[in-house]
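Take a look at chain A:
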Amino acid sequence: MEPAEVMARYRRGEISRRDVLRLLSVVGLSSAALPLLGREASAAEELSMVIWEGYADPSFAATFEGANDATISATPMTSSDDAFARLQASGGSNFDLVSASNDVSQRLIDAGLVQPIDPSRLSNYNDLYPQFQKPSYITKDDQLYGANFAWGPTLMIYNSEQVTEEPTSWQALLDETYAGKISTWNAPIQIAQYALLLDSKPENPYELTDEQLAQVKDLLLQQKPLIRTYWNYGDELKQLLASGEVVISDAWPYVAVGSREAGIPVVEVFPSEGVTGWSDSWMLTAGAKNVDLAYKWMDFMIGPDGQMGVLNNNNYAITNKTVIEGLDEQVRSDLRMDNIEEGYDQILMWRNVPNYDKWLQVWQEATTG
Partner candidate 1 sequence: MSVAVPSPSTSTARTAAVAQPGIELRKVRKSFGETVAVDEVSLVVGRGEFLTLLGPSGCGKTTTLRMIGGFELPTSGEIAIDGETMNHRPPHRRPVNTVFQNYALFPHLTVAGNVAYGLEMAGVAKAERQRRVADALEMVRLPGVENRRPSELSGGQQQRVALARALVNRPAVLLLDEPLGALDLKLRKAMQVELKQLNRAVGATFVYVTHDQEEALAMSDRIAVMSAGRVLQLGTPEEIYESPRNRFVADFIGQTNLLPVEVVAIEGDRARVRVSGGQILTCRTTAGAPVAGPATLAVRPERLHLRSELGETGGLAWNHLEGTLAETIYLGTHTQWVVELPDGVSIVVHRQNRGPAERGESLGPGEPIAVVIDPDAATLLAE
Partner candidate 2 sequence: MVAPLAILLVHAFWSVDYLTIQRSFMLENFRTLLTSDLYGRVLGRSVAIAAVVTLIDIVLAFPVAYFLAKKVRRHREVLLLLVVFPLWSSYLVRVFAWKTILGTSGILNTFLLWTGVIEVPVSAFLYSKTAMIITFCQVWLPFMILPLYTVIDRMPNALLEASADLGATGRQTFWKVILPLSLPGLLAGSLSVFSLTLGDYITPTLLGGPGDQMIGRLVADSFGMSNNWPLGAALVLPVLLIVSILIWGAGRFGALGRTAS
C-alpha cells in the first residue's frame, strides 16, 4: 500500500491513526509520518463522551481501554437538556459520543449535532432485539443514528427503615408524612411522571394540554415545601439517602443498587399509576474526531462485555438478545426482560415533547421561584 493511499484512507476515517502507524512502519516511514498525522502521536488514544452516570464505569470500561490501548474521558450529564446544551455549544465537536436518551435523541438529530451510523460496522448489531435495531427515536429519513443499548424505568425508591408503610403510589412523593425528606429529579421531563397523578389520566403523558400542564404545576407547587432538595446527579441522591436527609424519591435503579451496596436499605417500587422510562443509545457526534474508536466502543457496548457491564453496574435492562437469553430467570423477570415486548411497553417511554419550552417554563417556575 502506498503511503498516499494510507493517508487517504485515514482521512476518510476508514483506518485509525494507529493503523496508519502500523502500515507505514512496514514501509519504514513511521517516524516521518508522525508529523503528518497532526496532533499527539501518543500511543494511547482518547475517546471523549458525555454520558449518564455509570455508562463508563471502570468495571467494564477498563476492559475496553486495555484491549484498544485507549483512555476514556467521560463527562456526566445532569439531564438530557444538559447534554444537548453541551453539544450545541460546540456544534457537536467537543465529544465523540453521547449516550442519548429518547427524549432528546430526535432533537439532536434535528439540530445536526449527531451523524448517521453504519450498522454494518457493528459486529454485535444483529444480536439486538429487532425493536432495538432501528427504533423511531434514533431514526430519521430511514437513516439510523445510534446504537440502542440500555433502557429502564424511573422508579420510586425509599429507605425501608425510615418509611415503614410501603408506598404504592406516586402520591407518596407529595405525602406530608415525609415532609422535608422528599426529593425528586430536577428535570422538566418529570412533568410526565407527575401527569400520571392527574384525574384526567392522559393517555400520552408527553402530550399535555395547557390545562393539564397547569394542573401538574399545581402539584409541583404543592410538593415544593415538602422537598428537601431537588437532586441533579444520581450520586448526589445516593449521598442524600446515606446521610438521611432524604427518605423517598424518584430515581433510576442504579441509585438503589448503589445504596444497598453501601449498606443503606433502599427499596424500589413500581407505583400503581405506572412509570416513565427511558431508552439510551450511543450516538456519534457530528464533529467526532475518533470515529473508528467510537465505533469500537459502540460495538463493545452492545456486545456481551458492555451489556453485562451495564446490567451489573446499573441494574438496567439491556438490548442484546443473545446476552439476555443467557441470563438468570430471576434477573430477567426483575428487569422486565422476560418478555421484552410487553415489559418494554409497560414503561411510558420518554419521547420528544412538542411544546417542550412550555414544559421548561412550568418546571422552572414551579421549582425555582
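How these were chosen: all candidates are chains of the complex that A comes from, given by their letters.
Assume a residue touches a chain if its C-beta (ideal position, glycine included) is under 8 Å from a C-beta of that chain, and two chains touch if they have at least 3 such contacts; residues count from 1.
All figures in this text were calculated on a predicted structure; none of them were measured in a lab.
*Asks:* Chain A is shown by itself; which of 1 or 2 touches it in the complex?
*Replies:* The candidate that touches chain A in this complex is 2.
*Asks:* Under the touch definition given earlier, write down the residues of chain A that touch candidate 2 in their complex.
*Replies:* Counting only chain A, the residues touching candidate 2 are 79, 81-82, 84-85, 88, 107, 110-111, 180, 188, 224-225, 227-230, 232, 243-245, 357, 360, 364-365, 367-369.
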